[in-house]
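One protein chain is absent from this view; the other protein chains keep their places.
Here is subunit A:
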Amino acid sequence: MRPFTYLRAQSPAEAATLAAQVSGARFIAGGSNLLDLMKLEIETPAYLIDVNDVGLDRIEAAQDGGVRIGALVRNTDLAAHPRIRKDYALLARALLAGASGQLRNVATTAGNLLQRTRCPYFYDPNQACNKRQPGSGCAAIAGFSRQLGLIGVSDACIATHPSDMAVAMRALDAQVETIKPDGSTRTFPLSELHRLPGNSPNIENSLAPNELITAVTLPRPLGGTHIYQKVRDRSSYAFALVSVAAIVQKDGRGCIALGGIAPKPWRVERAETEMPNGAKAVVGQLLDGATPTHDNAFKLLLVERTLAAVLAQAREQA
């Protein structure tokens, strides 16, 4: 790990300002992804701005009937919150399907959204990786790509975004709130947070330099049956091969987001009009244009079958 100076900010505005006034700063929340990558010197911040004391650790009712989740709320607390369990069960289920009890106790809402890919070549500094070292190539495309992405990917990078929580939030139409170093704030849909790789997979999100996420908001509860189905190599404590987050209403309509297959939580709203026609019809549109590798082509069928199981389960529970 490279040496760094550790600073503790006392408010969101201070954290953002501070980060902008030094060179090479990163925010640290739970630290469970950032420190992992710092040990491998994949991340090499000169300054760590600790944001644990900035007062963003509350879950509040929002005026529109929705809920506002502070950026520093721990994954454990979010999943255990009575309001989330009752009205946004999809989110609680996705959180509980992720990582381990120990990790969920430290992982935060913003840190989870901004965690980096688990592509094994990204993690291995001896391998070519355009995300880690722009222009060096991508060892994954011709390599062991079973875990990697098949849609939204590019010739430069086929990495997936590993978060479970983000997939549920995407299905729930979450919005992200931020503050910039100049003190200005903005709110935008979660769908606009993560960037597709194109020719620059090293640029992963639409945040400005040193822009701090302050909260994630969820609109009024959508009702319906909430199901998060994660398919993985072992039944606990593993990243998704594929995951399906679905909210299904009594009439068979609803919304669907997928994890484990793309550089961002994958949702195509127009595919959802096919929901009453079954999984094959939905997946035809949802994964239209997919470019799987030899190793991960199995995910196409796995998505379809997982979605079919989810829709059947939703009918049973309705």
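Couple of notes before you dig in:
Heads up, the rule we're going with is that contacts are C-beta pairs under 8 Å (C-beta built on N, C-alpha and C of every residue); 3 or more make two chains touch, one makes a residue touch a chain; residues count from 1.
Note that in this section contacts and distances are computed from a predicted model.
Within the choices "Protein arginine kinase activator", "Sarcosine oxidase subunit beta", "Aldehyde dehydrogenase iron-sulfur subunit" or "Molecular chaperone TorD family protein", the name that UniProt assigns to the complex's undisplayed chain is "Aldehyde dehydrogenase iron-sulfur subunit". Of the listed residues A:62, A:106, A:222 or A:268, the one in contact with the hidden chain in the full complex is A:106.
From the set A:27, A:47 or A:122, the residue in touch with the chain omitted from the display is A:47, counting the whole complex.
Summary of contacts with the chain left out: across A:35, A:61, A:203 or A:318, the touching residue is A:35. Of the listed positions A:80, A:128 or A:309, the one in contact with the omitted chain in the full complex is A:80. Across the interface with the omitted chain, subunit A contributes residues 1-11, 14, 17-25, 28, 30-32, 35-36, 39, 44, 46-48, 50, 52, 76, 79-80, 85-86, 89, 92-93, 96-97, 99-103, 105-106, 209-210, 236-237.
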